[in-house]
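Following: one structure in structure tokens, then a few remarks.
A single protein chain has been omitted from the complex, and every remaining protein chain is retained in its original position.
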Amino acid sequence: MDFADPFFGISWLDALIRLVIVVGVMTLVVMYLIYGERKLLGRFQQRKGPSYTGPAGLFQSFADAIKLVGKEDLRPRNADRWVFEFAPFAAFIPVFVILVTLPFAQDWGVRNLGLGLFFVFAVLGLNIVGILMAGLGSGNKYALLGGVRAAAQMISYEIPLVISLLAVAMVAGTLNLNEIVLLQENRPFVLIQPLAFVIFFTAMLSELHRAPFDIPVAESEISGGYFIEYSGIRWSMFQLTEYAALWAFSIFGAVVFLGGWAFPFGLEWGWGWQLFLTIFKSFFLIFLVMWMRATVPRLRIDQLMNFCWKVLIEVSFLLIIVNGFFLYYGWSETILGLVNWAGAIVFIGLVYSRGIRRSRAREYVGTYRNPEAATP
Amino acid sequence: MTVWPDTREGTLDVGGFETVDMTINVGPQHPSTHGVFRMVLTVDGERVVDAEPYIGYLHRGLEKLTENSDYRQSMGWWDRTDYLAGMCCEGAYCMAVEKLAGIEVPDRAEYIRVIMMELSRINSHFMFFGAFGADLGSFGTSFVYGWRERERIYDLFEEVAGDRMFPTYFRPGGLTMDLPDNFEHRCRWVLSSVRQGLEDFDGLLTGNEIFVERCRDLSPVTQEQAINWGLTGPMIRATGLKWDIRRAEPYSIYPHLKFEIPVGRQGDVFDRFMVRMAEAYQSSRIIEQCLDEMPRSGLVLNPDLPTTLRVPAGECYLRTEGTKGEYSVHAISDGSNKAYRMKLRSPAFCNLSALREMVIGTYVADAIIILGSLDIVLGEVDK
Amino acid sequence: MVPVENYLALSGILFAIGVYGVLARRNAILVLMSIELMLNAVALNFVAFAVFMDPEQITGAVVAVFVITVAAAEVGLALAIVIRYFRMRATSNIDEAAALKW
Partner (left out) sequence: MAVEVLWWLFAILIVGTALGVVVSRSVIHAAIFLLVALAGIAGMYVFLTVEFLALVQLLIYGGAVAVLVLLALMLTRQATGGERISLNGPQAPFAAIAAIGLAAILVASAVVTTWPRLVDDPDAVPLGRISEVLFEDFGATFILVSILLLVAVVGAIILARQEDAE
């Protein structure tokens, strides 16, 4: 049977079967992402991570899931009942809906939408609503603060996210995710749009509220933020949302920037290789995200907003303008790539050098390495 | 002009709407209050308008307990004050009793005491680096980095004294027992590991631009303010003042040892962090010197001590440089086998009193790391 | 295919609901939400007419895009005003926003 054919030839049954497959895989992947993150963080932190439940702790997530389902579903007395109880679902559904259009292999997603790219970020925007509902409905001040932070942060970072994707769409000339992948058969778009990739990755960290942008959930400040009052199954819904969003975003990033299933020999070597490519690339992005989480401290909310509104949005508009010039005058793609690389390097260099310039840490570092010079 | 009530007062209730100021209760159960500290923040959005610290959740009546038990019996209470650096507290207590009773301490015991106190200082500072990184949100990595060296130091303590956190190793007049055989070798290994740990923190935190952005120019304290607020220890040295009791009013064998007093420049959070980094390094230097110079053999406890220690009536005030600042003991004896009064000036408590001044006007996230940069330990604050 | 009358009736009902909200509500934010309903009713009307009666089928969609854009701008500005007002008077009740100066 060809992979692209509808199952049993019935359209709605086909959609249903594909959805069930994708959701099943997603649940499994999310469970092992949690396990993987704990193992990986353990490695970064010179400890083992989960290792008791099953061989090398492989069943830890299942044990956690069973425990969470068995826990009492608490609702604070002054919580707004309906808002509180529906918030996890409102947060989860958009992430679930994105999966509908992501291509995992050639012609294989649930549905291949003509406006796939646009669909993904339009639907992702709804993710915030669930978080806001949790923040407002919990009747808790930490949750409220977390909700306000999440709203401010996610609205702001949606703009550079969308614009960086538009830059790619400009180069590709289509919004169909499958066609975007096909166009990257010979070179992934990250090679000609690296700046867009940097912006996308930054905004993605922020949309997922991962470190260093985990301000809405900052456990050392507001101890969990919007889901502070949740327990048991509803809390695990939020957890599921977080990791499912991470996975969906990574697949999306892999599809748009890293060449998805097509880049090296995807068309020749068949769907097994294609699936491997998609999964491998998305896991690479996930690894980057987890690496960031293990090593980077958190930004403050005003620094975060400044970075978005004063740096990222300007850079991304500049990117659009530059791309527009190149496409309008039909200049070569190589030069476009080179200009973008230069832009990306300058951008990262500027961000990085700012911290170095301000630190004067070297003076102190000299202090503790050189015993005689105690005063900087 | 119509007089409208000022909405910032938080008293106006028009149509069931609250004003924008909001109080949030941070602690005593909160991931970043370093124990059971509670602080009520009044915030306007993300800005801290007011902060009110509440302490006393860990109050155990240390001073009264000491006044009601024998001089040697109360040892165990004292390493539970600054429980991250128990040896420093024991040292201060023992030296106060010795000063009051005029007890001589054998030379070797003095050296071992300094080694232990400086190891405790490193221990406490590593706890600070780790917890501070966690306050900043580096998800436990810094915490585990700090914990690795702490575990090694605790292992050393266990070999020496039989207990890790509360060793009760010191006695008025010396130490409970001598060092184990391979101590010097083990200790040098721990020191090299500590220096590696400092390098690791340097790479993980001080080289990170987000860390610098967060900590630079945050709540700078001038020297004058620091003196007025009674800040001591790394807090005052971060402002640039070379004030270290080990040099200013030397005790034990510190006059013979070579070490520098690291100071900062503007007293901001970054300086406080870096001063502690440098201090941990200087402590490792001190320990190396002690290992080199200490007598290879000899008694570690004054053999002339009576079974029941009766201290002649009198009064003394002994200042030591604890890990958090000036850890001083005011002891009064009425000639019996129990202290008449044993007052502790705990540095964390005094440093904490400046918290309100420091956090007002900052962001909520900053308030947390300013609290972290004070490096309080609740056992000492609440006594 | 659903006939055009259905869309028009739906849009009319939606608009009337919005009118009720604007007239009856006291909270400024709720009034704003009702205005959003009215704007959406109008946009839906435009698109329905365009799709069924414009051979190009485009103009209505484009106008709807403009409506949505302007509505977003309007919401942003209006909410800024509401928040500003709330910070001064601790209320977002428009019945009390009667003072012309203070």
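A, B and C label the chains in the order they appear, each numbered from 1.
Basically, contacts are C-beta pairs under 8 Å (C-beta built on N, C-alpha and C of every residue); 3 or more make two chains touch, one makes a residue touch a chain.
In this text, all values refer to a predicted model and were calculated from it rather than measured experimentally.
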item: Per the touch definition above, residue among A:L13, A:L28 or A:I155 touching the missing chain; value: A:I155
item: Touch list for chain C against the chain that is not drawn; value: 1-2, 4-21, 23-27, 29-30, 32-34, 36-37, 40, 43-44, 47-48, 51-59, 61-62, 64-66, 68-77, 79-84, 86-88, 92-93, 95, 102
item: Residues from chain A at the interface with the omitted partner, ascending; value: 78, 80, 82-83, 114-115, 118-119, 121-126, 128-129, 132-133, 135-137, 139, 144, 147-148, 151-152, 154-155, 158, 175
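Here, only the chains that are shown with their structure count from here on.
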item: Interchain centroid distance [CA atoms averaged], chain A/chain C, Å; value: 33
item: Chain A-chain B separation of Cα centroids, rounded to whole Å; value: 41
item: Multi-chain contact sites of chain B, meaning residues that touch two or more partners; value: none
item: Chain B-facing residues of chain A, complex; value: 41, 44-47, 141-142, 144-145, 148-149, 211-212, 214-215, 218-223, 293-303, 351-352, 354-356, 358-359, 361, 364-365, 367-369, 371-376
item: In the complex, chain B residues that touch chain A; value: 22-25, 30-32, 43, 45-46, 133-141, 143-145, 148, 198, 202, 204-214, 216, 242, 259-265, 270, 274-275, 277-278, 280-282, 285, 363-366, 368
